[in-house]
Each structure stands twice: as structure tokens, then as C-alpha cells.
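All protein chains but one are shown in place.
For chain A:
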Amino acid sequence: MTEFMLGRRRFMTASAAGLAVLGLAACGGGSDPTRDGATVWSLEDPVHNPIQEAAIEAFNQGASSRFRLETFANTAYAQRLRVSMGTPNAPSVFFNWGGASIRSYVEVDQVADLTDRLAADAAWRDSFLPAVLDAGRIDDRNYGIPLRGMQPVVLFYHTELFAENDLRPPANWAELLDLVDRFQAIGVTPFALAGSESWTQLMWLEYLVDRLGGEQVFERISAGEEGAWGDPAMIGALDRIGELVERGAFGTNFSSVNYGAGGASTLFAMGDAAMHLMGTWEYPNQLDQQPAFARDALGWTTFPVLEDGDGDPSAVVGNPTNYFSVNSAAADVEAAVEFLREHMNSDAYVDALIAAGDVPAITGLEDRLSTSPNAEYALFIYEMVQSAAAFTPSWDQALPPEVARIMLTTLQEVFLGERDAAGFVEVLESGT
């Protein structure tokens, strides 16, 4: 009997999933009456889920509304969310990447507008770093509350390799090119690059465009301005990428290297690559996978200055953070907002994030960060974001999904040498 039940349930789940894929979720059913209650949706993550769980637990103690955490694997999350919104299974509070990732939900009024609530509670609003809170705005309205640490892109380097060869990390473009030649000469790949996943390559384009033309270049692109892709800074950045590839800055087989399975990070940790341009998550990943390397030889610095560029060299790119947003159709919108108000900046929550190696987007954290186990690194990231002239969000999150998809594919072709700067601009301008 139990076997039959299990078989049937699996079958029903599979069928419901099948229907959901075909856009029939509303009639597909799949709700389970025994697991009633409002949900908070988040990404599956062994580090952050217990922290989120604890916050929800704490909130449930004193509230009439009870929430429950549901987590999903990264790859399936965006699809699951899209299919569930507007159905009875939709979450009350949901994890997102801000920007374009929720724009289409905002357009159909499915996300609660938090602007007035934040304005009415200045203490709540001012507890978050303004640049990070603002990066989650859509058309000057707030829809998201930061839920975890900041993820700017950092230039990591292998301190032992640099020391052995009496070198120092690049401060400008000329030094960077010089380092490429020097590391090549001793048989070390200058930069690890997980080129089978194009978002890793996007980090190069984001920084180069920002350094060459400033944050306005991408602002014009994301505003959909005619001809914005053809900006001289874009051409210059793509040309420099071509130059780097040709010089062997990423080795020869980077387009087979993956990030998810650890290909690039391992290459870097083993000393087969000298530097790695990557988001801040590289640090906890290395701590977890290669603890000895992370402790003894992992260095970090800012992206080099381009002397001929107009951009402010303090500007950063990357993911400002991830956000929790409230489903405007939820039965308990006020309770959901209350949960975010009470817990996303609470001492317990922020301390747990710091202990996990995150650098939360909370104001006045210097003291607490300096006593954390990874103080030096945490303070570097915190200062870097606080003093940044601009924080440009990752383009693939900030642009409409169909544009992001074309951009990533075409950029990969540039790295492969199959397309030049003009070809890239042409594809992006025509939008196919």
C-alpha cells in the first residue's frame, strides 16, 4: 500500500511538473493540504538555509501568521517561481536577484511595493547600505530587501606564485599585460577562466566597459537606448578581450573549463593559474574546497585601472546582493513585510551571515566584521563596496532575459575568436 501510494504520488508530481512546463500549472494542481501555511521561497544552500530557517522560526514565535521555508535548486528556481506566481501555490516571500529578474512580475503588479514602508521607517531603510538597496530598485521603487551578503567581482590572485616570481598584482593595464607574458613564460596560465559558462566571461566585459566608459555606458544599455551597444567603450573592451585571448591570458582550453564542477577554481588553487576574476563567493568556496590554499595563498585586489579610461577606478561590478520580495497577492502581505522588517537586519541574522563568511549589506558593520574569522577579507569587501563610486549590477541579471541570453552566447563567440567587436555590437543591436 505504501509502495503504491509513493508510486502514485511520484507519478502525480511528475505529471504536475509536465503540465506546469506546458503552462497549465493553474489546473495542474499539486497542492498538498497537509502542508498548509504561507511559504518563504529561497535557493537551496546549506550555508544560508539554516540562517533563514532560524529567522523564520523566531518570527513565528510571536506572530499570528506562520511561515515555512521552501528551498529550490538554483537552476530550476526561476522557472518554478514563474510557473507558481498567480497560482494558490505561490510563495508569500520569495528570493530574487533584483532588477530584471523581477521586472516582469512588477509590471503585472505581483510584487508588493515597499517604497512607502521603507520611507515611513527610516531606521529600517538606513540599516542597509544605500547603494545595495538602490540596486534592487525598479523605476525608482523598492521591491526587495537585501537578504544576504554582497557579491562584487574581485580579482583574486595566488600570493605564493606572485612571491616566488617576485611579482605583484596588476595595478593598471600595462602591468596586467606584462604579467600575462611573464606567467606564460613560466608555463602558468595567467587567468583561470571557466569559459564553458559565459557569465564568467561577462565579468571581464563588465569591468573593462566600466573602467573605459564609466557606469553610464551600461546605464544607457539597460535603458534600451538606441545605439548604446556600439559605445566606443564597448568596442574598446571587446578589443581588449580579443587581445587577452590572443596573448594566451586564459590559456588555450578555457572554453572547456567549468565553474560549477570546480574546474577553474581548482586550476587556480593548484597554482596552474595565477589569477581569477570572480565573485566574492570564490572565497568561501575555496575555504570549503581547498582550505590550505585559502588560508595561505589566496590574495585579493581590485580590478586594475585603465589609464586611458573615463571610468572611476573605485567602481565595482557584480551582484549587489540577493533580495527577498513580497508577493502582493499573498494572503498575509503585512505579516510578510513585518517578517522582513524584523529579521533581515536583526543582530542574530547579521551575525550568522558574518560567521558564514558573508559580508552583509548592513551599515556600520566595521567592528563586527573586524572580529570575524575572515576579518581581513570581509573588511576589504565591505570597504570596497562602501567607497565604490558605482555598483553596476551583473548585466545578465539587469537586462531583460532575452537580451541577456543573446549577449552571453555572442560574448562566448568573441572569446572563441569567432566574432570581433563589430560583430558583437551588430548582433546585440539587431537583437537576434
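In this text, contacts are C-beta pairs under 8 Å (C-beta built on N, C-alpha and C of every residue); 3 or more make two chains touch, one makes a residue touch a chain; residues count from 1.
Operating definition for what follows: contacts and distances are computed from a predicted model.
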item: Protein name, per the UniProt record, of whichever chain is missing from view ("Nitrite reductase large subunit NirB", "Gluconate 2-dehydrogenase subunit 3 family protein", "2-oxoglutarate ferredoxin oxidoreductase beta subunit" or "Permease component of ABC-type sugar transporter"); value: "Permease component of ABC-type sugar transporter"
item: Touch criterion as defined above, residue of A:V180, A:L205, A:V257 or A:A421 at the omitted chain; value: A:V257
item: Positions on chain A contacted by the hidden chain, ascending; value: 15, 18-19, 22-24, 78-79, 82-83, 85-86, 104-105, 107-108, 110, 195-198, 251-258, 261, 263, 266-267, 272, 401-402, 405, 409-410, 412-413, 416, 418, 432
